[in-house]
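Provided herewith is a single structure, encoded as structure tokens, for subsequent inquiry.
Omission of a single protein chain aside, the complex is shown with its protein chains in their original locations.
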Amino acid sequence: MSVLLEVRGLEVAFRAGPPLARRRFKAVAGVDFDVGRGETFALVGESGSGKTTLARAVNGLQPISAGSVAFDGLRIDGLGGAAMKPVRRAMSMMFQDPVGSLSPRMTVGDLVTEPFRIHRVDADPEAETARLLSLVGLDAAFADRFPHQLSGGQARRVGVARAIALNPRLIIADEPTAGLDVSVQGEVLNLLNELRERMGLAMVIITHNLHVIRHVADRMAVMYLGRFVETGPSAEIFAAPAHPYTAALLSANPEPDPDRARDRISLPAEAPSPMARPDGCEFHTRCPWAAAKCGTEAPAAVGGDRRAACHFPLGAGARPPAKESTI
Amino acid sequence: MSAAGSDLPGAGRLPTSARLLRSVRRVAREPLGALGLVLVAAMIGGAVFADILTAFEPNRISPRDRFLGPSFGHLLGTDQLGRDLFSRVLHGGRIALSVALLSTAVSLAIGVALGLVAGYGPRWLDNLMLLLFDSIKSFPTVMLALALVTLFGPSLTAVVVVVVLVNVPGYARIVRTRTLSIKESEFVDAARSMGAGTARILRTHVTPNVIGPLLILASMDIPVVIAIEAGMSFLGLGVRPPTPSWGAILNDGFAAIRDTPWIAVAGGLPIILTTLGFTFLGETLRDVFDPRLKGRG
Amino acid sequence: MTVLAIKGLNVSFSTGDGDLRALRDVSLEVPARGIVGVVGESGCGKSTLINAVLGLLADNGRVDGGSILFEGRDLTRLAPAEMRALRGPGIATVFQDPMGALNPVLSIGRQMRDIQYRSPLGRSEKDARSAEFLRRVRIPDAEAALARHPHEFSGGMKQRVAIAMALMMEPSLLIADEPTTALDATLEVATIDLLKELQEQIGCSVLFISHHLGVVAELCDDVVVMYAGEVVERGSARQVFNTPRHPYSALLLECDPARRPERARRLPTIPGSVPDPRRRPEGCVFAGRCPRRVDACRAPQGERAMEPGHMARCHLAEAG
Partner (left out) sequence: MLIYAVKRLGLAVVIVSLAMLLLFSMIYLIPGDPAAVALGPRATEAMREALRVKMGLDQPVWVQFWNFFRGAWTGDLGREVLSDRPVARVVMEQLPHTLALIAGGITWSVALGIPLGCWAAVNRGGWSDRIVGVLSVAVIAVPSFVVAIYALLVFAVTLRWLPAIGAGPPGDPGAQLLHLILPSLAVGLGWVGYIARMVRASMLEVLEEQHIRTARAFGLPERRIIFRYALAIAVPPTVTLLGVGIGQMLSSAVFAEIVFARPGVGKLVYDSILTRNYPLVTGAVMVTTVLFVLINLAADLVVGALDPRVRGRL
């Protein structure tokens, strides 16, 4: 499988704070990953982990402060509007809010055919609308509706239709199931899976919900404070998480079974802000297994396809005893 | 509770004329809207058909008929020069209406352009323009009018310039604020991610979402414009005599208010009725089409 | 003993478009010291149910049938002043949105003191009590926190302040309306643990509203499944989660991606959408989306007992 998207040492910095004490901080602090053709890669993290910023940086919506992004062998970081335009044709992005990412005064028909107009592709708008809507399982009568007349699931389908309009090679989907009821989430995931198979698309899926990616992702990365704490094939990570944070995330989303053993990992305190990163391992302030070494020395993520940035990876034996706060 | 009405009857696009008719019906269904429609229609009708509705010329001086009270011949009486007040009121409507339309259109055009630039342009330009808007707004309207008239002399142009100067900072600010929030919205990000350029984003994604509410707010400003014209003419800073203007009539009446109060009544009544009419209409338009704007000053 | 018993509750809203039946024949019971979970997707009537219990229905809403017995008194028949006297000491509530639930311009201490207005304690004693409860929800530096305003706290901290306020009332019933939905998953766990721990200390009952099945399965003794304004299934957590009898509950559980630990090619879904609340069918509300639909589903459905304490509103449901 050849590499489609290659990200190396990517950093995104912002400035924030009160006027006189404005400080620079890194929302994304150096990440590397590859996405192969036709592969689905998932970025998992909680609010403030920098996952959305990372996606925007890859797409060129957010200037990066260090590192490189290559798409199909071509460096695309720092490309200007005109040079970036052909890249955007091959790389679509879907945004979090299903309704809010649709321009409110355009009809569904105008929305799904907008890529053709932007890229001056000659096409019959009505035929294309009908084709795209049927691809995502919407009735052609939806073409005249406005976004506020759609349910969340329907709006999400319109977003998908627009994303695949110009046969892209990569779709970056930010929280594709956010704001949808459980019974509708499956529909959207099935649709993405189906289109991926049919069109040979690669996908980057950003989410906070581990269970969502279990069913769609080939490989995944877990983000914490703008860095990857664990990466690898998703099946392996789900089977045996190596990083304590991954394990905590997995246990925090329990399966609905009243008889299941209560083996959750409860994290004390809240995530620190990227403006005040802890020393050593950045997770040690919340880690149930943190040892003295963790507070002083930053662990490196080593290994091949499967990596975890932890001094004492789970399942590797020599791990210090858990502290009181675990349940 | 979220409405589950996902299968609404296809409220697609209708032809413009049908939509307009439907809008008028929706406004007329509200009592206040109906009243506003009647008052505004009467004012526009009076101004357009002024020559048919009255036999008197607005500026013909008739010394024998000075200070006549209201009667069947002279519905609103005559003024100190014996001019028929009803005729002057109808013709004054033309002045009020043309000033209102002209200056609102000019203010809107300038306001939208400046607001888009401030909202979508670089930060420093935004700050500079805000400063400019605030500086212009920091002159009280009358002071601005007085200063400008000192500069240009009294004229209808001066009135339009004053109105534009008064309105533009407000409109531009509204457009700027909305542009800023639209700029951050996901649908603009989506357009950018599809490769749309700035011009396209401003044209198809920003302007359509800015212009609707602004038009409604501008329609609610029409009474203010009419008041500015009348006020300046009342002070002798607007139209030059003998051109009939409601403010000028009011000024004539004010000079003789103790003995012949009907002149002041004749000058004030059309101002009250039209400003009320346009306000009621504007309020109803807003409530019907954009309830979110409610509560704006 | 039962703290809260809702029987055959009907709630409607009058709208410009005709009446909207938000709740139809809703019955449930919350036993003393019990935790009852209400689950359902958007539009199922969870919020209306809470507002009806609290007597805080919007002006156009009305209870047109049924009763809400709280410690033996029918809340639907109480005068507004009597109802108000119950809110707080009798029934305390933690709402979903930690950002909006606290008054932004008053300090935390002031708001915590205000809700103790019925207490004969002096000002400094009330503040001491507030600080004590802030400590119990593990707010660091509780005394200093009293002087701060809501915007100075993070989302998780605000939610803990809200929990402290509710439990400070030492209510008989705590209503928790999606208290963790707005929080990150890892915080959600900590907040749920805290809630459970404090509930055991205070000994109150809890009505826990959530769409998160995993949390409900873990926290609650009994579960109520709602769909389109009706209770479609009710029973102990084991009964509902292990042997769901109503097709909707069964499908909803199946849809939860957490239920399938291995990668699935196709995830189960429930095609269709919730019926328009203005035009809900006379018969089964789920019939339009139900794979097992038959003609008899058009007739109004009553509650059918499956086993002791377990009922489903479906004529196809069978015990055992």
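Per-chain residue numbering starts at 1, and chain names A, B and C are given in the order in which the chains are listed.
Going forward, contacts are C-beta pairs under 8 Å (C-beta built on N, C-alpha and C of every residue); 3 or more make two chains touch, one makes a residue touch a chain.
For clarity, every value in this text was computed on a predicted model and none was experimentally measured.
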From B:Pro58, B:Gly111 or B:Gly231, residue that would touch the chain that is not displayed
B:Gly231
The one of B:Ser135, B:Thr157 or B:Ser181 in touch with the missing chain is B:Ser135
For the chain that's not shown, point to the residue among B:Ala41, B:Leu101, B:Leu125 or B:Ile257 touching it.
B:Ile257
Touch with the missing chain holds, among C:Gly16, C:Gly72, C:Pro104 or C:Pro291, for C:Pro104
It is residues of chain C that touch the chain not shown, namely 54, 56, 59, 84-89, 91-93, 95, 97, 100-106, 114-115, 117-118, 149, 151-152, 162, 165, 169
What chain B residues would touch the chain not displayed?
32, 131-132, 134-135, 137-143, 146-151, 223, 227, 230-231, 234-235, 250, 253-254, 257-258, 261, 264-265, 268, 271-272, 275-276, 278-280, 283, 294-295, 297
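Following the convention adopted for this analysis, only the chains that are shown with their structure count from here on.
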If you average the Cα atoms per chain, which one ends up farthest from chain A?
B
Distance between the centres, which are taken as Cα means, of chain C and chain B, whole angstrom
51
Please work out the Cα centroid separation of chain A and chain B, and write it as a whole number of Å.
50
Just curious, how far off is chain C from chain A if you go by their C-alpha centres, in Å?
31
Residue numbers of chain C (touch at least two other chains)
42, 273
Find every residue in chain B that makes contact with two or more other chains and list them.
4, 6
Looking at the complex, which residues from chain C come into contact with chain A?
41-42, 154, 156-157, 184-190, 193, 211, 213-218, 237-238, 241-242, 251-253, 255-261, 263-271, 273
In the complex, chain A touches chain C at residues 46-47, 151, 153, 181-187, 189-190, 193, 208-209, 211-212, 214-215, 234-235, 238, 248-249, 251-260, 262, 264-268, 270-271, 327
Mind listing the chain A positions that touch chain B in their complex?
56, 59, 61, 81, 84-85, 88-89, 92-97, 100-107, 114-115, 118-119, 141, 144-146, 149-151, 154, 159, 162
